[in-house]
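The structure that follows is given in the form of structure tokens.
With one protein chain removed, the remaining protein chains of the complex are shown where they sit.
So that you can tell them apart, the chains are marked A and B in the order they are listed, and the count of residues begins at 1 in each.
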Amino acid sequence: MTLSLFVSLFVDGLSMGMIYALLGMGLILLVRAVGILNFAQGDLLMIGAYICGCLFLDLKLPLWIMFPIAIVWFALIGIIFMFTVYWPLRKASYSQATIIATMGASIVLQEAVKLIWGSSPRAMPAIVQNANGSPKILNVGQVTLPIQYLIILGVGMVIIYLVLKLFEKLYVGKLMQAACQDAYAANLLGIPSILTICATYAIVMIVCGTCGYLVAPQFMIRSTLGTLQLRAFAGVVIGGFGSITGAVIGCLIVGVVESFSTLFLSGYKDVTVFLLLIIFLVLKPTGLFKGKIGDKA
Amino acid sequence: MAENETRKPILKLENINKRFGGVVTAKDIKFDLFPGEIKGLIGPNGAGKTTLMNIISGIYTADSGTIIFDGMDITNVPDYRRARMGIGRTFQSPRFLQRSSIRDNLLIGADLGNRIGFLEGFFGKKSTNFEQELKDMMDLLHFGFNWDDEISSLPFGQRKLLEIVRSLLSHPKVILVDEPAAGLNPKEINYLMDILRMAARKMNIGVLLIEHSMDMIMDICDSIYVISFGVPIGEGTPEQIANNHAVIEAYLGKEDE
Partner (left out) sequence: MAEKKLELKNKRFTGPFTLIISVVVFYLVVKIMCRSLYSQMVVNMALVFCLVAYSVSVMLGMCGELSFAGVAFMGIGAFTIANLTTGRFGFKISPLGAFLVVIPVATFIAFIIGLILLRLKGTFFSFSTIALVQVAYTFFNNYRPLFGGVDGISGIPSVRILGKQLTNHYLWFPYLLVFVVFVGLVVEHIRNTQLGRSMASCRDNETAARVLGVNVYMTKVIAFTISGVLSAMGGALYSMLIRYASADMFTYDTSAKYLIMAMFGGVQSTIGAFIGALIVQILPQVLKVFQRYFQLIWGVSIILLMVFMPEGLTGIFRMALKRRKSRKKGRISVIQEKGEE
């Protein structure tokens, strides 16, 4: 393997890993805030891609107008999502009921986009492109790096930084953590837990939607984009469930492993990722970073 | 005391230590529990009583020290196996299978008493006389109910008593009872004392009892062990404890002189 191939595979893997990381981070935020696993996480990403596609391709809005509008939409959808599949179920006798409801939501979202936009995939131009519309590629020596990948990496890092700051440093973050650790106590202190949960869902949807916009040029806008969430799941488990940093690192590992495995066994790309996951589970069931979600005896 | 020397203790704690971070919850705890003895474990709130029970039943592991049960060192034995060896346990707030009927909840205690495997259980093998035992205990507790009802339909006090019944159905050699009287009405407390006495006298079970109600402790216990902030501060018969200065201090605070 030449160095240039190595570098380009590595960057490719990192950028995909970054997408998984953003999805995984959203998963963890939701688990922390409301204690449920969202099986529609990938479909939120898919919705994000479709909304951006609609704004960008159909309404032909320029990027700087499109993005604020998209974010408002994302926040709205996040809140609607919360009120349909979480809020009515928050007191369900089965914790699994909420999980299965998100699986239902996943089907609904996929079918809804098919009914609205048709089932054929739509092409989305890269953010930075050449004059002829092909994605711009950066050449450093022999290494070819698509600019889109670098943008994904950059934007991803910024988002992760902002979310970490929000949740660990800022006052709002403390509020949210308080609300998710003990909704009852938070209510007593005058922290409205419904607002914080709304905000969490909105933020998660914004993160996922942005991911959708970022991956759309590579995978096209299609209703099956949701399957990306499976890799995010794997990354989250490898990272150690419950810790954001762990999830991010785990997802990056998944991305890189996946990228390199295409070199050797293309048909078994999924297997390498999931075997990696299973090996991790056997050797280190708590993941790389031990989660904060514990069970008191 | 002379009688105790001839009997072997069923449960023996030797220098048990446990700390959570910087907080010492057990320091050099040692005592013997004999079959048929009711031992009170008392101390102010946060003294580490429940932690000690968790260490004995294996939910926590001790940092150092040994636990000897029935002549065997069980310090490193996992909790479920300790239960099978005969350490029964009840909790401050009763722990039941919320989604199962009362019958299933009690049968699970009897399952443990049966001491048979899943396969034999599948083909209907039984070794204990569940119905008779349960009937005896129900007579003692003076209540009956529909066994098909869900456990959550029972009032708190009855659930607490039932948890003791469940534990006794498993034929333990030692039973750890955590604050059984809290939340019970005076009538139920009397029944509770009856059943604990029966466990100790008739079934020859060693009972370790955490309780805040001093009346009950003084009434029922053969001996008392007092801890405060994880440190043992007194041991003896109820009369000795009642006159023990260190104990009175721990409970009422130091007198200013």
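Basically, a contact is a pair of C-beta atoms (placed from the backbone, for glycine too) under 8 Å apart; a residue touches a chain by one contact, two chains touch by 3 or more.
Computed from a predicted model, the values in this text were never measured in an experiment.
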Left-out chain, listing which of the shown chains it touches: A, B
Residue among A:L3, A:I107, A:M157 or A:L263 touching the omitted chain: A:I107
Contact residue for the chain not shown (choose from B:K39, B:R89 or B:K173): B:R89
Touching residue (missing chain; options A:L59, A:A97, A:L162 or A:L263): A:A97
Residues belonging to chain A that touch the chain removed from view: 31, 37, 84-85, 88-89, 92-94, 96-101, 103-112, 115, 230, 233-234, 236-237, 241, 267-271, 274-275, 277-278, 281-282, 285, 297
Touch residues of chain B, complete complex, unshown partner: 57-59, 78-81, 83-84, 87-89, 91, 95-100, 103-104, 107-109, 111-112, 114, 116, 118, 121-122, 124, 130-131, 134-135, 138-139, 144-148, 166, 170
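Assume only the chains that are shown with their structure count from here on.
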Separation of chain A from chain B, taking each centre as the mean of its C-alpha atoms, in whole Å: 49
